[in-house]
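Every protein chain of the complex appears in place save one, which is left out.
All chains are identified by letter, namely A and B, in their written order; residue positions are counted from 1 within each chain.
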Amino acid sequence: MNDASKNAAAPLLSVDGLVRHFDVSAPFLNRLFERLDRSYVKAVDGISFDIGRGETFSLVGESGCGKSTVARLIVGLYQPTAGSIQYEGVEIGPREAAAARKRMQPHMQMIFQDPYASLNPRWRVAEIVAEPIHVRGLLQGKREILARVGELLTQVGLSPADGERYPHEFSGGQRQRISIARALAGEPEFLVCDEPTSALDVSVQAQILNLMKDLQDRLGLTYLFISHDLAVVYHVSTKVGVMYLGRLVEWAETNTLFENPRHPYTRMLLDAIPDLEMSGRQRIPVAGEVPSPINPPSGCAFHPRCPHVEARCRIEAPLPRIYDGVHVACHAVADGRIS
Amino acid sequence: MAEPRGGIGGEVPDLSLWDRTIDALVRARHSDIWYSFKRSPVTMVAAAVTAVIILSAVFAPWVAPYNPFDLATIDLMDASLPPSWMADGDPRFLLGTDDQGRGILSTIIFGARISLGVGFASVVFALIVGVGLGLISGYVGGTVDAVIMRVADIQLSFPAILLALLVDGVARGVLPREAHDELAIYVLVFSIGISGWVQYARTVRGSTLVEKNKEYVQAARVIGRPAILIILRHVLPNVMGPVMVIATIHLALAIITEATLSFLGVGVSPTEPSLGTLINVGQDYLFSGEWWIALFPGAVLAILVLAVNLLGDWLRDALNPKLR
Partner (left out) sequence: MSVRNLRIEFPTRRGTLVAVDDISFDISPGEILGVVGESGAGKSLTGAAIIGLLEPPGRIAQGEILLEGRRIDNLPYEQLRRIRGRQIGAIFQDPLTSLNPLYSISRQLVETIQTHLPLNDREARTRALALLDEVGIPSAGERIDHYPHQFSGGMRQRVVIALALCAEPRLIIADEPTTALDVSIQAQIISLLKGLCHEHGTAVMLVTHDMGVIAEAADRVAVMYSGRIAEIGPVQEVIRTAKHPYTHGLMGSIPLIGHHVKKLTQIDGAMPRLQEIPAGCPFNPRCEKVMDCCRVERPNLQTVQKSRVACHLFDGADGEARAGE
């Protein structure tokens, strides 16, 4: 556990109070005539976590909880509305930190969900994989670059000869391998994976997950893994954060979180997983649905679905507190009403 | 763990321009477009007609029996001859001659050259302006987008002909007379082109908005490509499909507009007539019985425009999987 304490001291990536609101107001003229206010989706509403070097940190949650937005904020596809993102201690979040962002950007790469949309259909695979090499100027000379591309394709389980083909000639799993090869071409140390296996069949998902673990061991990569599938998250991650309506409700070491979930929402999610072992465990289907993030419930956003709700939950949003290394944002846990 | 693939050897071949060209041809040969082309006889006839007209226009000096602009070959004695199959016809002039003794067939071939030239040039002009602005509008968004699109809206509220007349009128007023005659073609290209860019811009903007949010564009952003390169290398090739359809249909429209303007007398000068000019000249003789001077250029114009339009329709259907 020595390593862990060292990681905690100097995280590779640290996010503090990250906020991103999207303007979803009606057009100006409509607002003027219909007397509407501007409205915002609070996609990410104050999130803090750290990722240590070599870890896999997963964010789980249902659709619309803002987990993909967090991924895109970290790689700079979106500008944060507020809050800080520090990479190796360097602030790269705010607009003013554009120069630092540019310096740090090459260290991170992203893998996307849709293997059909994430590769330019008009480029050959070799060109797609070589793009980061060109942009970063890692290698000069056609021959060197092609040799490197061949090496990368081999690394992800394809053949160098595949480089001359076009994306549409490959299956979903193979395309995801190409995506991974492209991400690795930039020689990153930090990979953000946004639902990399959600669009794949289970047997192919297993191939990709194994490949990603394998690469992590060999190249010492750090992952931020976004997924809605708790079983996948359990399998790949060292730490897990559970998101609900733009907030992180609980984050902890994977084993701790799955063995002893504290937040009622985490418990609910775990309960909802289909029982594949057919152990006959009786599941309690969870009532209710995720509210709209445009108009989230007051106080704790989970209160309308929470079995432990109290008057206070409806008014006051709980702040995350640490219990034995587990970060939980819940009044009931704080008051000791649930262990 | 490798998925078995049928690759040969371990070397990535060099991706030269030649390879690409061959590859593109091979792909086109097997593609659905080629298939749907072969299955549509109407399209094949339209393509053949268009090809004949375009080729004879391009190679006019070799194809045409005479050069109607070469004063040395014109003999006023041959003026106003009817087509060769009529009683007074002359076998040298298949479609007869005009009032100055120029062979109608030759003037049509040379006229089509100017019509097509102006048409193509205006389409290229509109395409470059429209696609460029559409890409910027869609990719950058925000105020830039709003400004470009409002200009497009305003532009759209003027009919193309009116706009072209306006541009031409202004050019006439500003430029000295001789200069205007010399520049007439460019003014024409500019005025037809400028009235057509909006359609390109709108279509490209729409496609760009879609492509911009696709993950391959986001991947390029994460990789750190500058925006301009993302637009040119990633977005542009993926929005060109619909643009080609518009361009084909626009070509037909541009040829008509040119003919209309020339017919109205604001187009190219009668010394180097386009099809429109020929019809304009010919209509003066309609009532004196020399119908062939106006009729044959008119027929060629109609056939050309119809053929190009049919091609455009087919291309639109072929590129749109939903209609197949």
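By our rule, contacts are C-beta pairs under 8 Å (C-beta built on N, C-alpha and C of every residue); 3 or more make two chains touch, one makes a residue touch a chain.
Computed from a prediction, not measured in an experiment: that's the story for all the values here.
Residue A:Ala206 is the one among A:Val19, A:Leu77, A:Ala97 or A:Ala206 that touches the chain missing from this view.
Considering A:Gln140, A:Ser171, A:Asn260 or A:Ser298, the position touching the chain not shown turns out to be A:Ser171 (whole complex). Remark: the residues of subunit A touching the chain excluded from display are 62-63, 171-174, 201-207, 209-210, 213, 228-232, 234-235, 258, 268-278, 283, 285-287, 289-290.
The rule is short, and it goes like this: only the chains that are shown with their structure count from here on.
In terms of their C-alpha centroids, the spacing between subunit A and subunit B amounts to 49 Å.
Only residues 1-3, 5, 7-15, 214-216, 218-225, 234, 237-238 of subunit B touch subunit A when the two sit together in their complex. By the touch rule above, subunit A contacts subunit B in their complex via residues 72, 75-77, 102, 105-106, 108-110, 112-114, 117-122, 124, 126-127, 131-132, 135-136, 142, 146-147, 149-150, 157-164, 171, 173-174, 177, 179, 182, 186, 207, 210-211.
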